[in-house]
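As you look at this complex, bear in mind that one protein chain is not there, while each of the others sits in place.
Showing subunit A:
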């Protein structure tokens, strides 16, 4: 698609190496699913991997799309991925992706004015499900347009990403879905670290990916993931959110945030003062999952704006360091949805310290979220490297690539650098992290976009014919 945008009328020469074939690139993560066309520099569609399930009277109905994750009766928020960042719900996932591609990647469908909803009288109440009619209901119209879209699926190869620890069964499911469900002409599945290394332009790299459900450290050599080096642990965004939660709960006074949707209006108050707001009256019960989803959104906001990684040089838990943090660093104010606000000083460092130092976890962390010393990022890196050929290690440390949205926390790279230098004093360490936050959030997707628009890649695709001849296990043979 980007070929349209070339200002020059000259066709790129072979040196450029690109040869775009209009492939779809799909990067499912625990928190976000990213999709777009190969050759572009950012995914067109980024959507939380959550979907709404309406438990109605008869049978439950699934609705896909971020805009439908709203307070509603009987609405349950679900995720089609597991906490291991692999696809679990293979009934839902294809539908989820399909709706994502249809609604966000393809040009809007022409619908007869009678049905496009623009002329409807706006309804006040939330109860009607007219606006929700998406995947199952409103497919009666526009048959020709539908056909055209189907054709698009049938003409575009699909490149998917997967976690490096993805199971064989899962991979086979992916190709099955692509070939039989969507009728793709060609398919490829690639592990996220490989793609991230592509995006960073480094064939050999140590990929540190701190996403939502997982943090992983994986060595990539010449575009191949080294399986013995794969290390993962739960110290990702969700874990960090739990630390935030523990911080709020352990705070004096205890902070009990009210999510956005429950606030009708609010009045500004001084820092530390109790909130003044009127709660919204919903005539129904809010499901726990929806509440959790909303809370997570709030904590993410808190992480983005308040939480910071202690940059060292000494660890935060070293005696005296906390005082320095308290007295010499600026505090940050965070306003909760209900208008109450607090100043956060040294504790905002404490939250992220557990990533590096398990003793720094907040004491009131729930047991299921406690991590061991082996699960800190520092240990992951060390264990990862010890599973790699010695000769590669210096090269890997010279090409450390940081990716995943949770690495966007301030100070992450500085701290990582310090930890690495302390761990490997004699070696040259270079951290490569994309300056653009979009590149860091979509690293794997961008790599997929690059890979699938490389001229030399087209000989790799698993074609439909090959799939038909060999069956699903071809994916294991080819996508090593």
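Some points to look at:
We take it that contacts are C-beta pairs under 8 Å (C-beta built on N, C-alpha and C of every residue); 3 or more make two chains touch, one makes a residue touch a chain; residues count from 1.
The working rule: contacts and distances are computed from a predicted model.
Of "Vacuolar fusion protein MON1 homolog", "SUMO-activating enzyme subunit", "non-specific serine/threonine protein kinase" or "SWR1-complex protein 4", only "SWR1-complex protein 4" is the UniProt protein name of the chain excluded from the display.
Looking at A:250, A:394 or A:411, the residue that reaches the missing chain in the full complex is A:394.
The hidden chain makes contact, of the residues A:100, A:196 or A:226, with A:226.
Check A:22, A:289 or A:305 against the missing chain and you find that the one touching it is A:22.
Contacts to the hidden chain, counted on subunit A, fall at residues 3-4, 9, 11, 14, 17, 19-22, 155, 157, 185-186, 221-222, 224, 226-229, 388-394, 422, 424-427, 454-456, 458-459, 461-466, 469, 480.
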